[in-house]
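Step one of this worksheet: look at the structure below.
Note that one protein chain of the assembly has been removed; the remaining protein chains are unaltered in position.
Presenting chain A:
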Amino acid sequence: MATASPSVFLLMVNGQVESAQFPEYDDLYCKYCFVYGQDWDPTAGLEEGISQITSKSQDVRQALVWNFPIDVTFKSTNPYGWPQIVLSVYGPDVFGNDVVRGYGAVHVPFSPGRHKRTIPMFVPESTSKLQKFTSWFMGRRPEYTDPKVVAQGEGREVTRVRSQGFVTLLFNVVTKDMRKLGYDTGPSDTQGWSGPNPPQRFPQ
């Protein structure tokens, strides 16, 4: 492969689904997947994953910690359709049925480096009070036909959602050849970490 003129650029994302804040719920697990455009192709790593079930920490923070690793590499020719990570969190309800606790999505950060993202999570609302009751009672809450719709705009106008909590993600992003192809994603792309600069805190 001629390094002089690359024909694709690479985006390596690793990190983890760190923790979540769901004040009312416990024993949750989360599922992640990536949504990306037609010009993108995963070359290594896993596009999807389901985490272990975590319980609330017994301290004041009441955090649900997963620390579930993400590691995927994409190659692409076009920043259009930049990958988004879609998270969906599930857990048991009062009756022990497995119900959805939140959907959320965020773009993989553009600039290389370490990024922390906190995503607000939401679930679709039932269409009526009666539906709400029966869905609660029967443990069959409304869910998206496909969690990936939360990464798209199409058809979202027909849904109503309620916010649920937050999930914190940590990304370490490495890009290759983006600048060579003319995409400048930030100052750190060119300058790098030169000299004994003090370790920078998370940009976010």
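In the analysis below, contacts are C-beta pairs under 8 Å (C-beta built on N, C-alpha and C of every residue); 3 or more make two chains touch, one makes a residue touch a chain; residues count from 1.
As a convention for this text, contacts and distances are computed from a predicted model.
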| item | value |
| --- | --- |
| Chain excluded from display, named as in UniProt, from "Small ribosomal subunit protein mS29", "Translation initiation factor eIF2B subunit epsilon", "Myotubularin phosphatase domain-containing protein" or "Coiled-coil and C2 domain containing 2A" | "Coiled-coil and C2 domain containing 2A" |
| Hidden-chain contact residue, picked from the options A:Phe34, A:Tyr90 or A:Tyr144 | A:Tyr144 |
| Those residues of chain A which, in the complete complex, touch the missing chain | 5, 7-8, 19, 21, 38-39, 41, 61, 63, 76-78, 80, 116, 118, 120, 124, 126-128, 130-131, 134-135, 138, 140, 142-146, 148-149, 154-159, 166, 168, 181, 198, 201 |
